[in-house]
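The structure under discussion appears below in the form of structure tokens.
Note that one protein chain of the assembly has been removed; the remaining protein chains are unaltered in position.
Here the chain labels run A, B and C in written order, and each chain numbers its own residues starting at 1.
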Amino acid sequence: MKEIKHALILDNQLIADNIYKMTLEADGIAREAKAGQFVNLYCKGEAKLLPRPISICEIDKDRGRITLVYGVVGQGTKEFSTLKAGEKIEVLGPLGNGFKIDESKAKNIIVGGGIGTPPLVELVKQLKGEKEVYLGFRSQSILLEAFKVYGANVHVATEDGSEGFKGNVLELLKKNNAKGEIIYSCGPKPMLKAIAAWAKENEIAMQVSLEERMACGIGACVGCVCKIKEKDELDWQHKKVCKDGPVFWSDEVVWDD
Amino acid sequence: MKEIKHALILDNQLIADNIYKMTLEADGIAREAKAGQFVNLYCKGEAKLLPRPISICEIDKDRGRITLVYGVVGQGTKEFSTLKAGEKIEVLGPLGNGFKIDESKAKNIIVGGGIGTPPLVELVKQLKGEKEVYLGFRSQSILLEAFKVYGANVHVATEDGSEGFKGNVLELLKKNNAKGEIIYSCGPKPMLKAIAAWAKENEIAMQVSLEERMACGIGACVGCVCKIKEKDELDWQHKKVCKDGPVFWSDEVVWDD
Amino acid sequence: MIKEKHNLKVNIAGVELKNPVTTASGTFGSGREYGEFVDLNQLGAVTVKGVSSTPWKGNPAPRIAETYGGMLNSVGLQNPGVEEFIKNDIPFLRQYDTKIIVNVAGKSVSEYCEVVERLSHADIDLIELNISCPNVKEGGVTFGTDVKMAHKVTKEVKRYAKQPLIVKLSPNVTDITEIARAVVDGGADGISLINTLLGMAIDIHKRKPILANTVGGFSGPAVKPVALRMVYQVARAVSVPIIGMGGISTGEDAIEFILAGATAVAVGTANFRNPRATIDVLEGIKEYMVRYGIQSLDEIRGMI
Partner (left out) sequence: MIKEKHNLKVNIAGVELKNPVTTASGTFGSGREYGEFVDLNQLGAVTVKGVSSTPWKGNPAPRIAETYGGMLNSVGLQNPGVEEFIKNDIPFLRQYDTKIIVNVAGKSVSEYCEVVERLSHADIDLIELNISCPNVKEGGVTFGTDVKMAHKVTKEVKRYAKQPLIVKLSPNVTDITEIARAVVDGGADGISLINTLLGMAIDIHKRKPILANTVGGFSGPAVKPVALRMVYQVARAVSVPIIGMGGISTGEDAIEFILAGATAVAVGTANFRNPRATIDVLEGIKEYMVRYGIQSLDEIRGMI
């Protein structure tokens, strides 16, 4: 039987303004996890009933550890940020389907936006071939070193120009005239939508990791849906981000909302 | 302005089955507190909004400390029992009116029942004259030593006979043919009612400390009422246990419910 | 833990459940997902998500918002339709020794009848008519908030139901007993309550409602006082069995509902926080029975 685990927190550090990195001892999860999957983190606060879905940033199968990188945006992530190494946290996972890694592709483009960047680290770690990582942030970048360690070329765009290219990540892709056989992407929906249009134009297959508000995280409540085409924009189904995703092919997604 | 204080917990120990003694560093409260007053303890748990009223068991004005003795009966007291020395707890007080200590009385009878016993410790400490302490418990006694330290004669009754007299505390009072000029009492309402009847019969003035479910604890919500006579049993008013009490004269109280 | 003599069986309109614990429709899928966390054989019944005559897409996302001690949903009864349900889910559930309660959704009296007609030939145990979903409105008022409509839909549907018919009521009404009496008059063999309250949450930074649908169904521990009050009122107003729900997440909660008059209890939102909530509730009920030497829940049902 599956169950929520009480995982030991090995580390929980501020790595940038309002962004924390948490390392968990979670043998079972690490053993099974794939890049792009997520976990449910549960709050201790009694008013906060729903699990918080957080992507797995890195998997250390040997030591049975996973790392998570999360931004403090509301009550739940605020609670997580107060936890100390040595304490425990309830966690369930791995959940969802990760990225479908296509080893036949020699040139990979990886596009991350803001707090959508973390799951791309494990992906880049596992990808073979050339890895061009494009990251967009409002102002402050995260995880650049992690990508470099795994042999990626990292290109950064910030909206306020405080680091790297001033502008958004699509503009940077265009400016660099980026070329690749496949794109893996995670970030805010407007970014994904724009990149998906660019990918289509350039005939590059693209996987996107979507976000949606969730209740169960395991496919039971049908809360977390996105529109996935059956045939075309008009003939679509509501699919579950938690169970059928979070990763989808960008051309399956109905982007128009 | 008054305010809730974040008091440092100096100690929080199990002293009997399901009963804990907590010592707080609470200079302001200790300075003002009188025997029979109580404090509001606030829960961290977000689902538990209302303060828990707990009587002050002992006051150490010199060191700015108070001790509380509480039974674990529900969610709030369960939470309190998990707190460790060095942690803080939100506390407001002292609240209510304490016992009206009558120094003119040479022979004092003090009657406690179960978890109503704690506030009597500080009372006994402050009382002059002879102090006959009668305590009734279901099975297990608490705080006997504390009373003895302050020079009281302690008589114990337990319902199951596991300690002292087998029976209730009123039976023990009768058996001992207890004599005194005044009775101070705290415990479950049926006990108080029975002792009050005995006191009336024997023409002994008696103060009782009442309990009621509270919301504010400061007199604003009118939640915590008891019936107090204006003239007689039929002409009564609802008075606030938190603000007008918790201590009342037993002959003021309408006992018939 | 539980000794032989403690009897957990309950009877709902002639159908015997091995224990009083079922799932709240829409929170447990058709049992597959939570079946990986709990042994479905242990549940008195599984109540599946609402099914309609044809597939429904439901409402747009976001569909979920968290509130203080509760949550909102605006799923809007997304489901693959009764045919798919019968094909895929009944055979799955029949592998387990548990009763099947099927929640029925509809946008018109005739759609309700159509689904019930279809289900009456299927291998299920009880039908739960959902006339109370706040997320799908026809004509502005749901069937569950109008005495006449509630009566009418129950009466019509009853003609097609071969299994006992439970009607699930909405709490968003002035007088729940009036509606309860109306559906019992219409032929309901049992009553489920409460469905969700109608609620709302706003994202103050984006300055718009969190739910795409603006308002949604409010559930979870926060709503328990309303649910318990309504079960209490309805238990006094009618004599059919009641499946009580609304915020149940512990055995103690369940006992409160049984004391108020419920025959069975359903666990809903609690599953999202604790996938084993159903079993924890069941264990809690057993502990209470052992502690107080209760042989059968009949001894305490409705004794408040």
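Definition applied: contacts are C-beta pairs under 8 Å (C-beta built on N, C-alpha and C of every residue); 3 or more make two chains touch, one makes a residue touch a chain.
Please read all numbers here as calculations on a predicted model, not as lab measurements.
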item	value
Interface partners of the hidden chain - shown chains only, full complex considered	A, B, C
Residue among A:25, A:46, A:130 or A:163 that touches the chain left out of view	A:46
Selected residue (touches chain absent from view) among C:259, C:281 or C:297	C:259
From B:16, B:72, B:205 or B:225, residue that would touch the chain that is not displayed	B:225
Contact footprint on chain A, counting only the chain that is left out	46-47
Positions on chain B contacted by the hidden chain, ascending	1-4, 42, 46-51, 92, 212-226, 237-238, 243, 257
Chain C residues touching the omitted chain (full complex)	67-70, 72, 145, 172-175, 197-202, 204, 207-209, 214-215, 218, 221-226, 228-229, 232, 247, 252, 255-256, 259-260, 288, 300, 303-304
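Everything that follows uses one rule, which is that only the chains that are shown with their structure count from here on.
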item	value
Distance in touch steps, counted as few as possible, from chain A out to chain B	1
Interface with the most contact pairs, given as the two chains involved	A-C
Innermost chain, taking as reference the mean of every protein Cα atom displayed	C
Identity of the chain that, by mean CA position, is farthest from chain A	B
Intercentroid distance (Cα basis), chain B paired with chain A, Å	57
Interchain centroid distance [CA atoms averaged], chain A/chain C, Å	35
Between chain B and chain C, centroid-to-centroid distance (C-alpha), Å	46
Residues of chain B touching at least two other chains	46-47
Multi-partner residues of chain C (each touching 2 or more other chains)	68-69, 221
